[in-house]
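The complex is shown incomplete by one protein chain, all other protein chains being positioned as in the whole.
Per-chain residue numbering starts at 1, and chain names A, B, C and D are given in the order in which the chains are listed.
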Amino acid sequence: MDAVQFLQNLLNGISIGSVYAIFALGYTLVFSILGIINFAHGAVFTLGAYLTYSLAVGQFGIGGILADLQIPFQLSFPLSLLIGAILSGVAGVVVERCAFRPLRFRGADPLLALVSSLGVALVTVNVIQYLVGSEIYSFPSDVYGDIRPAFVLHFGEKLVVIRTVQIIIFAVSIVVLALLGYLISWTRIGKALRAVAENASTASLLGINVDRFILYTFFLSGFLGGMAGSLVGTSFGIAGPYFGVAYGLKGLAVIVMGGLGSIPGAVLGGMVIGLAEAFVPADYSAYKEAVAFAFLFVVLLVRPQGLLGRSQIQKV
Amino acid sequence: MEEFLQNYGFLLVTLVQQSLLAMSLYFPLSAGQLSLASPGFYALGGYVAAIMATADYFAPWRDALGWAIFPLEWLIAGLVSALLAFLVGVPALRLRGIYLALATIAFVEILRVVCLNLAITGGAIGIFGIPQLFESRWGYIWIFGPLLVITLIFSYRLDRSRVGRAFKAIREDELAAGAMGINPTHYKVLSFVIGAVLAGIVGAMSAPFLNTWNARQGTFDASISYLAYVLIGGGRSLWGPMLGAVLLASLPELLRPLKDARLIINGMVLVIASIYLPFGIAGALQRLKLSTLKRYASLRGGR
Amino acid sequence: MSVILEAHRLSRSFGGLRAVNAVSFAVEEGEIFGLIGPNGAGKTTLFNLMTGLTPVSSGTFTFRGTQLTGLPPHRIAGLGIGRTFQNIRLFKGLSALENVKISQHTRTVTGLFGGIIGSKTSRLEEIAVEEKGWEILKLVGLADRATEIAANFSYGEQRRLEIARALALDPKVLLLDEPAAGMNAAEKQSLTAFIREVRDLYNLTVVLIEHHVPLVMGLCDRIAVLNFGELIAVGSPEEVQKNPAVIEAYLGAE
Amino acid sequence: TAPIPVGIAVAQTSNVALFGQEQIIGAKIAEKYFNKSGVNGTPIKLVSQDTGGDEAGAINAFQNLINQEKVVGIVGPTLSQQAFSADPIANRLKVPVVGPSNTAKGIPQIGEYIGRVSAPVAKVAPFALKQALKQNPKIKKVAVLYAQNDAFSASETVTFQETVKSMKLEIVTLQKFMTTDTDFTTQATAVLGANVDLAIVSGLAADGGNLVKQLRQLGYKGIIIGGNGFNTANLFPVCGKNCDGILVAQAYSPEANNPVNKAFVDEYRRTYKKDPSQFSAQAFAAVQVFGEGLRRVEAATKKKITQLELSVVRTELNKALRSGSFVTPLGEISLDNEGEINQKTFYVSQIKMDANGKSGKFVIVK
Partner (left out) sequence: MALLELENLSVSYGAIQAVRSINLEVETGEIVTLIGANGAGKSTTLRAISRLLKVREGRIRFDGRDITTSSPDAVVRSGIAQSPEGRQVLALQTVQDNLELGAYVRHDRAAIREDLARMYTLFPRLEERKHQSAGTLSGGEQQMLAIARALMSRPRLLLLDEPSLGLAPLIVLEIFSIIRNLNAEGTTILLVEQNAKLAMQHSHRTYVLEAGQITFSGPSQELLSDERVLHAYLGG
């Protein structure tokens, strides 16, 4: 591999890795507070993409509310993205209300939340299919405005290409990650969140309103998932109601590799998997699907707690 | 009766088959290990059987053995699964909880992609034209049925034996189990291997049952379904996995009249079942039994 | 009497902290040996080193001449060293009876297939395990609640179940980490009698960590005192009680 | 009189539903079209069962149609893998099956009751290459890309590669991807780096379309041939303007000039405001073949279908399917003794996108 190709792969990997990261963060937030995987996260990802699409471009009857709005600078797209993500956040809250809270209140086996969230995912995906069919929807290429579709850097004969989408994805991801990182590591909220995560009943004994925190977390998680879905959607189109599923699984690989509950871990995991995929030699691209998992497997054997996860030292 | 079997024979056998797969998840879970590797071993076992049944290389064997090739397929599928489970299990079972779950999913996915790319597994199309053991689908009950009975007896006896207690101890507190003289690694790997062997054998039996075998047989989705069977059925009871499999695997078929909406309703049932059966079907039955017993006792003038 | 346990310059550090520092002592067969010292002195850590739950940094530890350092916990338990945990670690979701059945693991041999097909040895073993389980629960006064799950027991009840579970292991040496914590004065008195009784009944050697001074002084044949990871005194209760270093660090002037 | 039930078992749920839904549409139009005269006055009735995306689902749907709905024959299933699983069951019960979209090798050989109206790719694919060489005779270097987890694409690419070699062209890079992929930058940059004049893509609409889009965005200028998976209007929104110029060899073209196709396309456009896809057309053809087959059964036995025993209808129908030809939207077709389709005409079309970049059409080139 020559230097130019290396650079190209690096850029591709970082861009897709940053989406993996924000998507995975949604998982990791819920995991860190409830200790359980939210299987509906992939469905929220899909939902976010459809919501943003129907706001920004519009079809299936209701949509395009913002599409024909005459606002300068293509403001309607960022607006759609934001509203789409907020609505996804609300969807996250609904998921909590339907699939998590009732179980918590009944003291069910925590693993059961895997099943109930899976049920919500099934409902969401099939309702989308019911309403809008399995067709593919694609964002028009000028959705970001009249920016050139790609930057092409010439290195003699060779070229390195950066697609506009990649830059936007990267920029949005970085902003979101920075905000979230600040929230969790530097505020009282973050500290309380960690307390709830470790032991909800002890946290409530300290005056922390556990239920409200869980609700916030699901909102944030849905927000991030929907945002990631919209970004991927603008980049590659919405490949039907099931398109979040593949990401759902990969997102899991990302957070476990990075270390469950760790925000820098999710970012690192996203980048590692994004890069690993980008650097799969073309001849072996058949095995690309397995790369994320092979990496995960190896990482876990070497560091059972994930790259940045805290090992659970327990004193007896 | 005959008509009923014609209509529902395949479904009934599928329920038995799914129950077995749920059991394969239950064994590691009874030792506290959330392993989702079953579909991997299921796929592996299926490939073993499919290849032995169709590849030219095995033609002389088939001629020599006749129908006896089938039990041999099961045996070899079981052995291969055991071996692989041991190799994967020893390092992987150092992991806990979700970490282990994901490592096993990783294993399933890697295996799937590899099978998708090998010539011997028939690539994406897979292997087809697998020789049949029985004419009708219902006939397969004669192999899946006994296997389920054996597995249930196995699991019932296990639950009340020294090894079963060791599993439970590890599930409750691995460290304390160690301090009480139980070798956690040994029993964790054992539980994992038992599950893998079962899944492998079920796979080997399923290849002729489904007529064809391909890489879509062992997927992440399947892992999650099996987990749902166990949890909805009741993960702490040996009947749980079977009850869950029967309910959840028959549901999409029962909902057929709903056409487009059937998966929506299916999803809702999952949610509602999780909410109203917090300890699974088996747990709910247990409570029912306890409360009727109590009522009975009070009628009889007990305290 | 012969030496059953012997520690030689056992040490363990956590980061910069020397939790146990070059501790050497010997426990005689059949004695009740007390281990006292201020909070954080390293007593529990010493137990963890002896049972293999925490790897030693340096030093050795032998049981009847067999090296224990480096062995995994289940092997050490198999040799006959049973323990209780200061922060109770019962099998919470299982019944009291199951708790005491499980810890008879090393004294039984039934394998996977023996248990499944119900071989004769396995059946006999099963009966014996059950009987012994009941016997021990009776001994600690929990027989009437044998089928209740451990999580439903109150703190003090759980402590008793912990002791029962360690006893069911049929140990030669019993390590008790604050067995009297959470018991009231009357219960403590009966605990003292109980420990003596089981020592005689099962020919045990007992090593005991306890903060309740009267209990320790009344019960132990010899006492070792730890302070900041170091052994500052070993001797009979009277000797230790008079030792100025011990008074200074632990007992306080009356 | 009671209508004659014909089964259709395709994927209406799961991620295969994209095709299944198209197939249902085609089949429904065929039902309506055929029932204008019916089987000498008796209408046929389509009975649909969802197969989902898996093998067990296909078997369940088949069993249901055969035993409960008492259908005379079945159109389905959607995927070749499902066909390998469910077809043997129909075959054993002597129920004729016509596969509307199973193109893998070995399908008709499953048994005497199994046939298909979907031409195997090996027959169709070479036409596109010939057309590409006509457009640019200087083509030397070729890139081949395919979705390796799609059975269809995986076998199609073999045909493409063999044809490329037989034409003395050089495959300089061979790239694989997944139908679930969305990012193809790796593959695209590899193609760009290899400096090829022709790229041949075998994939489905979503992944293939994205691949083309990214290939073009990165600056690829050469000709692109799409495989059969590209033969759908679903492709247009995915690659938008970038779809322009893609060459596709087709077993079906909406522009094909025959009365049945006209009627089909008109009806389809009226309801869905776009051109029908090959999936719809083949499903139409499959239903039509059953309908006309039933007519032939009546002609041969001189009895009404409703008077015959179901098992007799099924066997006779299977015989009828294999005798004589049918004029369908696909043109004139017939099934040989094995059940394999003989199709008279194939098409090569080039995609022309509309100015808005959202819609477009396949224009027959040739």
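Points worth noting:
We adopt the following convention: contacts are C-beta pairs under 8 Å (C-beta built on N, C-alpha and C of every residue); 3 or more make two chains touch, one makes a residue touch a chain.
Here the structure is a predicted model, which is why all the values come from computation and not from measurement.
Of the chains displayed, those contacted by the omitted chain across the entire assembly are A, C. Which of C:Gln86, C:Ser103, C:Thr205 or C:Asn243 touches the hidden chain is settled by the complete complex: it is C:Gln86. Among A:Leu131, A:Leu153, A:Leu179 or A:Leu206, the one in contact with the hidden chain is A:Leu206. When the whole complex is considered, the residue among C:Ala7, C:Ile81 or C:Met183 that touches the unshown chain is C:Met183. For the chain left out of this panel, the touching residue among A:Ile136, A:Ala195 or A:Met271 is A:Ala195. Seen across the whole complex, the unshown chain contacts subunit C at 14, 37-41, 43-45, 86-88, 152-157, 160, 178, 181-189, 211, 213, 250-252. Mapped onto subunit A, the footprint of the missing chain covers residues 188, 191-192, 194-195, 198-199, 201-211, 310, 312-315.
Going forward, only the chains that are shown with their structure count from here on.
Centroid to centroid, with C-alpha atoms defining each point, subunit A and subunit D lie 35 Å apart. Once the centre of each chain is set as its mean CA position, subunit A and subunit C turn out to be 50 Å apart. For subunit C, the set of residues touching two or more other chains reads 53, 85, 89.
The set of subunit A residues touching two or more other chains comprises 126, 286, 289, 316. Residues of subunit B touching subunit C in their complex: 153-154, 157-158, 160-166, 168-169, 171-173, 175-184, 190. On the subunit B side of its complex with subunit A, the touching residues are 34, 91-92, 94-96, 98-99, 102-103, 105-107, 109-110, 112-114, 116-117, 175, 220, 224, 227-228, 231-232, 235, 260-261, 263-264, 266-275, 278-280. Subunit B meets subunit D in the complex at residues 3, 6-7, 9-11, 14, 116-117, 123-126, 128-129, 132, 135, 137, 210-212, 214-217, 252-253, 256, 259-260, 262-263.
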